[in-house]
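With one protein chain withheld, the remaining protein chains of the complex are depicted in position.
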Amino acid sequence: MNNCTAVLSEVVFNNTHCGLLVVDADFNVISANQWFLSAASLEIEKIERQSIFELFSFAKPQGLKRCIHDACRFGLSSIMSNSLHPKLFPLYSRFAKNGDVMDQLCTIKSIKHEGTRLCLLQIQDVTDSSTRERFLSATTETLTMFSLAVQHSPSSVVITDAKGVIEYVNPKFTEISGYLSSEAKGQSYFKLFSGNDEGVFQRNVWQLLECGQEWVGERCLKRQSGDKYWAKEHIYPILSNECIVTHFVAMQDDITQFKNITRKVSYQATHDDLTGLLNRQAFENILRDTVDRIGDNEQHVLCFLDIDQFKIVNDTCGHVAGDELLRQLAVMFSGLFVNGETLARLGGDEFAVVLYGHSLATAKVICENLIERVADFRFRWEENVFGQGISVGMTEVTSHTTSSIEAIKQADSACYAAKDAGRNRVHIYQDAEDILVQRQGDTYWATRINEALENNRLVLYAQPIVPLQSDRKSSYEILVRMLVSDGGIIPPGLFLPAGERFNLSHRIDKWVIDATIDWMNKNTNEIGHIDHISINLSGISLGNEALLSHIISVIESSSIEPGKLAFEITETAAIANLTHANHFISTLREYGCKFALDDFGSGLSSFAYLKHLKVDMLKIDGMFVKDMLNDPIDEAMVRSINDVGHVIGMETIAEFVEDDAICQRLKEIGVDYGQGYGLGKPVPIDQILVDSVAIA
Amino acid sequence: MSSAMSVLVVDDSRLTRMIITKIISEHFTDWNISHAENAATALQLVKSKKFDFISLDHNMPDQTGFEILGELIESQPDAKIGVFTANVQKALRKRFEEQGAKFYGKPVTEDMILEFIQQEA
Partner (left out) sequence: MSESIMSDDYCDTLCELFNIGMGRAAASLSEMIDEEVLLSVPSLEAVSYRDAMEKLHEQSPDPIDVVEQYFDGDFSGSAFLFFGDQSSLELVRRILGESYASTQLGELEQEALKEVSNIILNACFGCIAEVLDCEIESGVPVLLRGNVGDILDIERMHIGKEPLVLTLSMSFSLPDNLIQGQVSLLMTSESIRKLIRELEQYTMLYT
């Protein structure tokens, strides 16, 4: 080596940007470059000829010893990495801020110098790359974690570009949608999942997303197979630092199953178990919505339907039969209301329907048709067959309707009115009744009844019962009305139901009995042409011993013939209180009073009870009579009741005789008496004295 | 050492068997030296003959030296056992030494062999 090269070598040796350390086979330092010395803060004089294992302390010296040994003995090169030998030498960088020992990568090579093998250790500062690597690996780890989370997310995850073109889908996406990753990539997310209302969705959602807002909603989407599924969807934009949308993330959860369950649960919450129709709460909600949203020119009709004879079926055949009847009627109603009407069972035997876009006039036609259909309907239970009737109350729902509660009250009171007017009919709520109906609360009526009883505001009316066969006398049924202060007269339909509910029926009955017997007593001579005067008794009165004693004492203290006095009890009331009824009936019959079973036939099973109920007369339910000319079944009913009555030795009376034709037919059949508008309307009781003269 | 001893060399490497044999026979010409190239042969031999020294390899194709060590000691309770293996890990050395065997790392040298066969003296 010439001098020039030797000098150059030394210059290079000392200017190399890495540590160079030469040791011999005994680990003694032969030389070290400037970089190494300054990083180790040592001077060459102090380390020359000294073992590196004495100069420095190493965590695991064996590795380094082996490497130096391998190099000096066999000429093998080695590498000592920073990961396996962290901070091998105690070297410090001038640039290190925190004073940490630098990360190092040490390469050990064999060199030959003057026939001796030496070992060259080359030490690189890898602090920067180690730091970078550690940072990278931490970042990678985080990214890996996130990407794993997305990969295994239980939600379907789609990432699209700013135009909605799919760039990434996770496996759950494929599972839910059926599209493979390769099939989905490159397609427009919004075209792939356009849903049912593409236009609306695209417009609304894009507007949101483009403004950088997110969208959450539920949509019915199609899988690749074409099957539909419900997805809860969450789409949100990813914004760059400059607030520009760069990507969209769309997440979907398949909620089809959940939806089905909710639908089922919500179905159960809004529907009546028995009939499957809407329940009261759901109906009221819908009605409230309807009232809240009604337009100025819109007009709907709310109808309440009440089954007239339900109680009889329930009482005579049991709840199972009653339930079956309601089910069958519900099926019939559902079959009739197929044009989007809202039909519901409100409870018990009450149904309601909203007829949308109808006037009262057209709604009335529909409801009358319904009444006819119900009248034609026969309910069969075991060997029994029952006819049915319904009362319908209607009211308008318009922009003038103040609330759904108001509408319900109106329809309810109209329904009462329909029942009162003889059942099986439609009653339209009218403004004229406004004042009365507005005060129609039960308490109001209970107070009014008490007042009326105390102040004698009740008045007696009478309706003739006319003999249809020759050589018989007429009779009269007593009806009660309430007088109001302004001179108006209130029909019993408005106050009797309240009377029943407030246990005032027997007081009303008592009043009527007293007043009637008093009237008869006063007119003993004038009523000789009358066969009997008939008083209605409520079911509750039948069990009232005090009333029974009272009647007897009143009869005894009067001069009237007991045979001129008759009592009418409804079939329903009699059956419901059979024991009491029998006691009541037999006691008064011993005195010579007569008894009639009212509304007979509404529950045909009552034939069986006739053996046990010792009465004198059967009043055939007007429901059969009214239509008997058109309906052969009704006519057969009238015949049957008439025949059976006669066999048992009872006289028969037909109700609702509205015209001559019916009257004529009844005569032919052999019914004994008739009653109805066609034969005579109810009149104030005193008038019958005049009229009977006229008739006579 | 007066009488002729008998030695069993257990090693799958033919070279090692030859080296051990050569070293011993150069010093003790009358010694009887048997070879086993695997564990199974070794176990067979110790049942039929009495040995004074057994050199044992660890890594062998059928069983390791350590696996058969117990059986060797049992049938040759008086034999000195020396382990000559390339597997020079501390853990392995410790396990052999606990069983009373001497442990030598390969490659086998003359010094090792002499130390082994002269230790009882």
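Letters are used for the chains, namely A and B, taken in the order the chains are written, and counting of residues starts over at 1 for each.
Quick note on the criterion: a residue touches a chain if its C-beta (ideal position, glycine included) is under 8 Å from a C-beta of that chain, and two chains touch if they have at least 3 such contacts.
Keep in mind it's a predicted model, so treat the numbers as computed, not measured.
*Asks:* Which one touches the absent chain: A:R49, A:R73 or A:H113?
*Replies:* That would be A:R73, which touches the missing chain.
*Asks:* At which residues does chain B meet the chain that is not included here?
*Replies:* 12-16, 18-19, 21-22, 59-61, 85-92, 105-107
*Asks:* If you put the missing chain back, which residues of chain A would it touch?
*Replies:* 60, 62-63, 66-67, 70, 73-84, 105, 107, 109-110, 129-130, 133-134, 136-137, 140-141, 144
Here, only the chains that are shown with their structure count from here on.
*Asks:* Just give me the whole-number Å value for how far the CA centre of chain A lies from that of chain B.
*Replies:* Measuring from centre to centre gives 90 Å for this pair.
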